[in-house]
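The complex is shown incomplete by one protein chain, all other protein chains being positioned as in the whole.
And then subunit A:
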């Protein structure tokens, strides 16, 4: 199959060193370009000092690099006010920050928190636990037959008691893209709820503009968009962030400490306790520049082409169920089951063919329950994927079916 990769494999040291490897687990974590790895190394080799702390040139260099990284990433996700972009450890921490800080201050008995049945655990459990902690009610919006959020049910569920609507932009498990504009319209017309969006699977694959979305919080992780593990982002509206209590205490988030109480630093520092993860922020900015160079419209077009080609060939195998809406309404995720071959067995057999896929519940157990399965197999594509990856996937699936004798 002749679909070329969008980004040269040569730009990715791990892929370059493993020409026979077919990495189809980018929804779990992406591979890393040399440009990002170089930036990480360059920071530690040339600018390593504690940002904001030292009254010397090297510390100023580190501070500038950290500041520039924030500005670059803010531009990439359409945030004009870069001080409203908080660096966290990842999407999970971002969600816990909002649940703990905003939720802890504003949610009480009788209030309602709305999530959907497709959420990743990181955007489900923090809200479930907030509800349990505060006496609020967790309302779960169900899904359509193609695993997208049921807007009719959303309309029914949202009301005067709704305090928070937490919803994913793109499903990690089946790839469905949420019609965010419709969601926002429904929520805004029926409630004063804050809208929290899990963008972990969206920012790597779609052009995102936070300011244009009319939402309140948006979270994503660095490692899924060519960046390092252990850094992520929370974007919020200034008015909300300024009114929120801190999430953690210590380090840069401090302004004055008196014996009896303390005051807090301004945004974004108020939510960045401890020594900031400057090196990873700088590396994430380099990853973002790399993606910018490819063009997010090209990223999207490339993924749709691969997804449509892969899906047609996988569907042609006997006993296949593909989950989610049509390829054009999904990110680069192909989630499927093969009759009589458990996803775990598939993943083991595919690995022997050099094909890395994810098999499991994808940290989306509420969704798996609704699909009536314990697990699915998930192949996920990204900028370095090409037609040979699809060939290898289909070839290995055929081999698995032969081993399990589900085909002659």
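In the analysis below, a residue touches a chain if its C-beta (ideal position, glycine included) is under 8 Å from a C-beta of that chain, and two chains touch if they have at least 3 such contacts; residues count from 1.
By our rule, contacts and distances are computed from a predicted model.
A single chain of the complex does not appear, and UniProt lists its protein name as "SUF system NifU family Fe-S cluster assembly protein", one of "Sugar ABC transporter permease", "NADH dehydrogenase (Quinone)", "Nucleotidyltransferase" or "SUF system NifU family Fe-S cluster assembly protein". The omitted chain makes contact with just one of the residues A:313, A:353 or A:370: A:353. Counting over the whole complex, subunit A has residues 13-14, 17-18, 21, 341-345, 347-349, 351-354, 359-361, 365, 368, 374-375, 403-405 touching the chain that is not drawn.
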